[in-house]
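Note that one protein chain of the assembly has been removed; the remaining protein chains are unaltered in position.
Going by the order they are written in, the chains are A, B and C; count residues from 1 in each one.
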Amino acid sequence: MNNNVDMSVDFGGLKLAGPVFTASGTCGYADELGDFMDLGCLGGFITKSITVEPRKGNPTPRIVETDSGMLNAIGLANIGLDNFIEEKLPILGGMSCAVFVNIAGKSAEEYIEVARRLCGFEQIAGFELNISCPNVKKGGIAFGTDPVQVAEITKKVKKAGGGKKLMVKLSPNVTDISATARAAVEAGADALSLINTFMAMVIDIESGKPVLANRTGGLSGPAIKPIAVYMVNKVYNEVTKGTGVPILGSGGIRTGSDAVEFMMAGASAVAVGTASFIEPASCEKIAAGIEDYCSKKGIDSLKKLTGSLC
Amino acid sequence: MNNNVDMSVDFGGLKLAGPVFTASGTCGYADELGDFMDLGCLGGFITKSITVEPRKGNPTPRIVETDSGMLNAIGLANIGLDNFIEEKLPILGGMSCAVFVNIAGKSAEEYIEVARRLCGFEQIAGFELNISCPNVKKGGIAFGTDPVQVAEITKKVKKAGGGKKLMVKLSPNVTDISATARAAVEAGADALSLINTFMAMVIDIESGKPVLANRTGGLSGPAIKPIAVYMVNKVYNEVTKGTGVPILGSGGIRTGSDAVEFMMAGASAVAVGTASFIEPASCEKIAAGIEDYCSKKGIDSLKKLTGSLC
Amino acid sequence: MAKGSFTATIGYNKRIGKSFYKIGLEFSGASAEVFADVKPGQFVEIDLCHASLPADNKIPGELCDSAGRNIILRRPFSFSDIAVEKGKTTVEILYCTVGPASLRMSNLEAGDSVSVIGPLGNGFGMPEGKTTALLVLGGTGAGPIIHLAKQLKNYPQIQKIAFVGARSVEDLPFEKIADCIGAEGGDYLAEFSGTDTQTFVSTDDGSVGSKGFVTDILYRYLKQSGVERREIMVYACGPEPMLARVAQIAESENIDCQVSLERRMACGIGLCQSCAVECKAGDSGQSIYKMCCKDGPVFDASEVVF
Partner (left out) sequence: MAKGSFTATIGYNKRIGKSFYKIGLEFSGASAEVFADVKPGQFVEIDLCHASLPADNKIPGELCDSAGRNIILRRPFSFSDIAVEKGKTTVEILYCTVGPASLRMSNLEAGDSVSVIGPLGNGFGMPEGKTTALLVLGGTGAGPIIHLAKQLKNYPQIQKIAFVGARSVEDLPFEKIADCIGAEGGDYLAEFSGTDTQTFVSTDDGSVGSKGFVTDILYRYLKQSGVERREIMVYACGPEPMLARVAQIAESENIDCQVSLERRMACGIGLCQSCAVECKAGDSGQSIYKMCCKDGPVFDASEVVF
């Protein structure tokens, strides 16, 4: 550890101990990761998407690997709001970092219900609004591609969520991500999270069928990184710069250098998903990498890194 | 060669000797490839984008490699219409496959001008309309994301192009690629070509600047393949199936198996770009791979492969 | 026995058939202890992303296209044997080259090192209170079953019989086969020698052993066997259709049965929920998904929805 770099992040008014988050749906409930790294390295932890009712998720196969990436169609499998409150909230209470609960649903009402029921719990710092999941038939991505709907649902959940921070997770499957970003910010989002996965498909040519039982899935991993960096930079320049609304950047981050790229492009913090599957200590290594970089470059605070791209 | 597979393709009324095209901007003027393979393996050859005036293209660096992909920002460098007619058309006349001239421009008038001037040449089978190039400031991608503009330019160029086949190349940087596909088909496109590259960026964290002189570039290569397969399948199901309008599928095709995936998804033929850089004989190997696959599976005609996904 | 992320050194890596190999992973220091008491059916996740591909002319034609895929995920492999010395534990994996990762694995040489996460999963339960253990295996399902057979030497009073199936003789992942098959009282397979296990072999094409499915010889055996059903434990590992049939036989005969399942796994440690196994939710007629990597890979056959 280098003591000369201030690794804390002001995340839309929330003080984080560090810039690295676990990405939704990729880190269980943190307990599994404890065997591989010190969870104290995390700035934030984002849960798997929670819906009002428990969801079994999609049949198997749910994943398939592609060149430098993977498709997933888990289908928002989760234990449902009641079980979450009973079984998982207590575990999350023990975490030292900011906990965000990722919310998904089939209708605006469902999103609101989850936010309303959870807003009283202290151990929750905020919500991440998943309006960009490509793996559910109804809802999900439909909300995420239309700026009008993005604004509407953001407003409603913000209101239902009491004083909790609201982060809106944007879909990259759009013509202009600045349009949905702007809609969310103007509707009161405290932070933006980008990007979610790309709609994609892999075909098994032996059987002539899609590999995934769900037919399509969301592409994540290093393959999408350059598109994600571009989108973060675009939204930073066109929407958030100067507003104080932070961006949580994600999409293929595997190393400290990758994270620095996202921060230069405009992210205040980064989320790590697929990389944790390959190396369960990724978050810790990435945090250390960012610190190393700053220390070598004489950057004493992460604020100076965000948006520093010339 | 297996004589039991009919490798010819009915491509919107054009009879092709095989299903493999070179993708625009990735195979020079074919002469370079002749050192590495028998050009007779090609079903079609697509030229680099041609504009009315010569274009120098972007400053260097113009490319950067990413995980399983690459970004390019060549900037439509080309010798211009006059020089093309004088120097390159004679070479292309010697080719046995169908030659498509890829057209780009800053305004509808420029596209029309190129089509008008070239429509009299016998050695040209058709045009590929590049309304999806992410590397030019004006025009290009702007035309490609708005269905109304897509329809308009398709109509105009179709009219200007005499009897030549018109293939419209779609941008993947859209919320719903079926919308632009439908616009092109309804406006009279004889074929669709998808996909072009994704807007993307790579940052050099040592210098804090984008690697590419143009800042952003288009992502191609195996990294994008699963998104491309998804988009081809979507357009096939939602737009072209039953219309007789063929799809030229591309995006990360490297092997015969990749090509079969695209054809099952709905492509009648495939274009090979980035793979030719790695292996200049890619087109030949891919064509042989498709034939092998068909022969093993007892598929006697490529028509049966197109859209055969269960 | 806490799981973790470790570096293993390749002790050996030898080809034992058309596309089968045995690789020895050596662990020393703290990891030697961690791996000293792995159970049959448990597995490791190996990072093969930065290993080299075999030379083009050594890649089987049907794998050429997929071989070049740039992989990013680890791969799960279970054990076929274990040797514990002082300060050093060697686990053996029996594997088959089927794609980019296993091809890279086949190109590793003694002395190379790989990153390994493990030991993972639950492993087979021991046949406590049983008199007979029936081992059913197909293809690369051989690994964990061979490991199990070796472990069952600790139960000398139990009768052990292995039923080994494959499409054809060359799909049998054993070092010595053809010349010793068909001896009195069953077939002989080197891997089961010394484990006091009788073996019966079947191949779909009859190229060795009896012709037909391995589940057919299991079924015939049970039909003529007088052993009390509740004294038998069936262990099975292999292709899912084979496991489904074994589970069906076990259910109809009222025999306890454990099956080891495979799923595409992104993480192997419970992070991603990619390895869903559909299981019966009590007697409700409904089903839930359990995770193959954490709740399995060994499941009680009666709980799995095949």
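Before moving on, here are some points about what is shown:
Convention: a residue touches a chain if its C-beta (ideal position, glycine included) is under 8 Å from a C-beta of that chain, and two chains touch if they have at least 3 such contacts.
Not measured: the values here are computed from a predicted model.
Note that the undisplayed chain, when the full complex is considered, contacts A, B, C. When the full complex is taken into account, the listed residue touching the unshown chain is B:33, out of B:7, B:33 or B:112.
The chain that is not drawn here is touched, among residues C:8, C:38, C:51 or C:189, by C:51. The residue from C:68, C:143, C:209 or C:296 that touches the chain not shown here is C:68. Of the candidate positions B:19, B:221 or B:256, contact with the unshown chain belongs to B:221. For subunit A, the residues in touch with the chain missing from this view are 67-68, 222, 254-258, 289. Taking the complete complex into account, residues 25-28, 32-33, 35-36, 48, 56-70, 72, 74, 77, 221-222, 274, 276-281 of subunit B touch the chain not shown. In the full complex, the hidden chain is touched by subunit C at residues 49-53, 55-56, 68, 70, 72, 112-113.
By our rule, only the chains that are shown with their structure count from here on.
Each chain's centre was taken as the mean of its CA atoms, and the one lying most distant from subunit C is B. With centres defined as mean CA coordinates, subunit C is found 46 Å away from subunit B.
Put simply, the C-alpha centre of subunit A and that of subunit C have 37 angstrom between them. Residue positions of subunit A with contacts to 2 or more other chains are 66-69, 221-222.
Annotation for subunit C: residues touching 2 or more other chains are 69-70.
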